[in-house]
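Okay, here's the structure, questions in a sec.
One protein chain is absent from this view; the other protein chains keep their places.
Order of writing sets the labels: A and B. Residues in every chain begin at 1.
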Amino acid sequence: MKLPFERKTHAISAFLLMLVSGSALADYKLNFQEPVNQLGQEIFDLHMLVFWICVGIALVVFSVMFYSMIAHRKSKGAVAADFHENTTVEVIWTIIPFIILISVAIPATSTLIKIEDTGDADITIKVTGLQWKWKYEYDADGTPVSFISSLHPDHNKARAVDSGIDVTKIENYLLEVDNMMVVPVNKKIRLLVTSDDVIHSWWVPQFATKKDAIPGYVNETWTSVDKPGIYRGQCTELCGKDHAFMPIVVKAVEENEYNAWLAAKKTEAVAAAAEAAADKVWSKDELVARGQEIYMGKGGCFGCHGANGEGVATFPKLAGSAITIGPDAAHIDVVVNGKPGTAMAAYGNQLNDLELAAVITYERNAWGNAASVVQPADIKAAR
Amino acid sequence: MSQAAGGYYLPEPSKWPIIGSIGLFLMTGGFGLYLMGMSMITMYIGMAVLVYMLFGWFGTVIKESEGGLYNDQVDMSFRMSMGWFIFSEVMFFAAFFGALYYIRVFADPWLGGAGNNLMTHDWLYPEYTSTWPTNGPGNVGGDFQTMGAWGIPAINTLILLTSGATVTWAHWGLKKDNRSQLILGLFLTVALGFLFVGFQAYEYIHAYNDLNLKLTSGVYGSTFYMLTGFHGLHVTIGAIMLLVMLFRSMKGHFTHENHFAFEAAAWYWHFVDVVWLGLFIFVYWLV
Partner (left out) sequence: MTATTHEEHHDEIPTGIKRWLFTTNHKDIGTMYLWFSFIMLLIGGLFALVIRAELFQPGMQVVDPNFFNMMTTLHGLVMVFGAIMPAFVGLANWQIPLMVGAPDMALPRMNNWSFWILPFAGFMLLAPMFVGGNFASGQGPAFGWTFYEPLSGQYDKLVFFVFAVHLLGFSSIMGSINIIATILNMRAPGMTLMKMPMFVWTWLITAFLLIAVMPVLAGVVTMMLTDKYFGTSFFDAAGGGDPVLFQHVFWFFGHPEVYIMILPAFGVVSEIIPTFARKKLFGYASMVYATASIAFLSFIVWAHHMFTVGMPVAGELYFMYATVLIAVPTGVKVFNWISTMYRGSMTYEIPMLWALCFVILFTIGGFSGLMLGVAPADFQYHDTYFVVAHFHYVLVSGSLFGLFAGVYYWLPKWTGNMYSNGLAQLHFWLSTIAMNLTFFPMHFTGLAGMPRRYADYPLQFTEFNVMSSVGAFMFGFSQLIFLWLVIKTIKGGEKATDRVWEGSHGLEWTIPSPAPYHSFTTAPEVK
């Protein structure tokens, strides 16, 4: 146990405190993270309302119980009474809980309807869950801008079983990504959530927004942020091996900053598209270098096939495998179209032709493999 | 102890249940191994063990029953058990009917953009319009045609309804101690049962060869074949049960007041019949 001593004592005292007071201490992470929008506040209030109702009922019920346990002990000479029925009280204690429930249901209904009302949004962002990263797509005046956001490489290194890195020294451990999602403050942001493989769930606790990403269907939800800052969340639906390692980080900025960011992304996107589309023939070294970046980063291939192509757990090894050193058509096919029914996704719609060519070339020429070079044009032809 | 003093028959320790467990294990495990790319031999052994168990176990029960060991209370236990067993079968079919309902009423319209799913349609499947029957936006399995309700399925409906009547007629015969009516009624029922299965097999072949309607034809193919397939399996089982009753009747088993095995098979047959009516309406007719 590498925890500093005071943190341990802190934990124990907090535990005792909470046993004594039974209440939620806001500053000791005993309760929801601070909401940053109005709906979040409303949900928080609802949560506390139900909580206090439960505490109230518990006090009444347990008081009677403890009273009976203490006062009506046989050792104190208590003799059992003879009643075992009473229609009046039985009716009363059926009706009172019912009324209490109605009083909870009313505010809950109104909040729920607000949560589900995605109309009149200022901007729309598409969110796609992928094993194990998120893809965000923006609409920059008609030009689609998209990028993949995955766990920050440093954190990724640290989380390996035998990394030898002390994770308690890493700031925001597991809550940092390579590319943050950016949103403007004080706008109604509509999120369209879907998935390309299995079910994921997009959750940022401080936004009080959680929606499942269902492959083949698009779910809608919305959020807004009252003040600029960086907000962190995580995937909350079991999605396989690296479920714990696909965080969500959202940077909320003022509107003009957001617009500038989007414009820059747009320029980048246009350039990348042009580069991929250009019928340029790339050298092997260029492709391998870019490919390695994708393999270890954006593509996330290393997550299953290992940093050295040796395969992870039950996922196949690529070093020296029949496909990676065989004819390129089969190799292109499995990467572009995936292998349905397995974890191997179709990367054709996640990576552009250049990126695909690069990562395939890399796989064919890394870890002792020595096979052909694949050009973007080959991918285009194969699609 | 063979007989409780109160008269409720309690059987001796028996080897059949454990043999049944081993049989089930080998059969399912063997099928798993087959899907993993191994041979089917384990599965066949498991099936053989199961068949052996069924003969042995039911053989014992028949001997006990004919030996007069079962009193009315035992009979009632059997009746309740069969009834609840049929209820469990109803719930099994309910799962598939539920899936069909959900797909038709919710999922498929949503894929077409209904409800709050406009974006499902616009973003993912701009080309797709929701229809039933469907094989989905991916046109999985390629274009297909469906089986009309008023051909073979209607004939099959008649067959099953008739067989429901013949089995009841056989029962009347049994109650009147009219053996030949019993045997003839059972024979007709079994024959109609197998005729049904035969027609259904023909229908499947037709669907595969001419209509391109396959198990893999998207969700229509899935629901169609799973529902009708499981039903067909149950018809087959029911017909075999009735066939056994036929043989037993010919051997002179059953009396006019003691013939629960026959009734159990008849109940089962009626259940299969009712499921068919559901299928006819929701799978064939209302498309």
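As a working rule, contacts are C-beta pairs under 8 Å (C-beta built on N, C-alpha and C of every residue); 3 or more make two chains touch, one makes a residue touch a chain.
Note that this is a predicted model, so its numbers are computed, not measured.
Peer 1: Of B:Ile18, B:Met40, B:Leu161 or B:Met250, which one is in contact with the hidden chain?
Peer 2: Answer from the full complex: B:Ile18 touches the omitted chain.
Peer 1: From the list A:Val36, A:Val145, A:Leu174 or A:Leu287, pick the residue that touches the absent chain.
Peer 2: A:Leu174
Peer 1: Hey, which of A:Val61, A:Ile230 or A:Ala260 is the one touching the hidden chain?
Peer 2: In the complete complex, the chain left out is touched by residue A:Val61.
Peer 1: For the chain that got dropped from the picture, name the residues of chain B it touches.
Peer 2: Answer for chain B: residues 1-6, 8, 10-18, 20-22, 24-25, 28-29, 31-32, 35-36, 57, 60, 63-64, 67, 69, 73, 76-78, 80-81, 84-85, 87-89, 91-92, 94-96, 98-99, 102-103, 106-108, 110-111, 115-116, 124, 134-138, 140-141, 215-216, 218-223, 225-226 touch the chain left out.
Peer 1: If you put the missing chain back, which residues of chain A would it touch?
Peer 2: Contact residues on chain A toward the absent chain are 1-3, 7-8, 10-11, 14-15, 18, 24, 29-33, 42-43, 46-47, 50-51, 54, 57-58, 61-62, 64-65, 68-69, 72-75, 78-86, 89-90, 93-94, 97-98, 101, 104-105, 108-109, 111-113, 115-116, 158-161, 163, 165-168, 172-175, 197-199, 201, 203, 205, 208-212, 214-217, 219-220, 233-245, 312-314, 341-343.
The rule is short, and it goes like this: only the chains that are shown with their structure count from here on.
Peer 1: Give, as an integer number of Å, the spacing between the C-alpha centres of chain B and chain A.
Peer 2: Comparing mean C-alpha positions, chain B is 44 Å from chain A.
Peer 1: What residues of chain B sit close enough to touch chain A in their complex?
Peer 2: Result: residues 110-111, 116-117, 119-120, 123-124 of chain B touch chain A.
Peer 1: Can you name the residues of chain A that touch chain B in the complex?
Peer 2: 116, 118, 126, 192, 194, 216-218, 220
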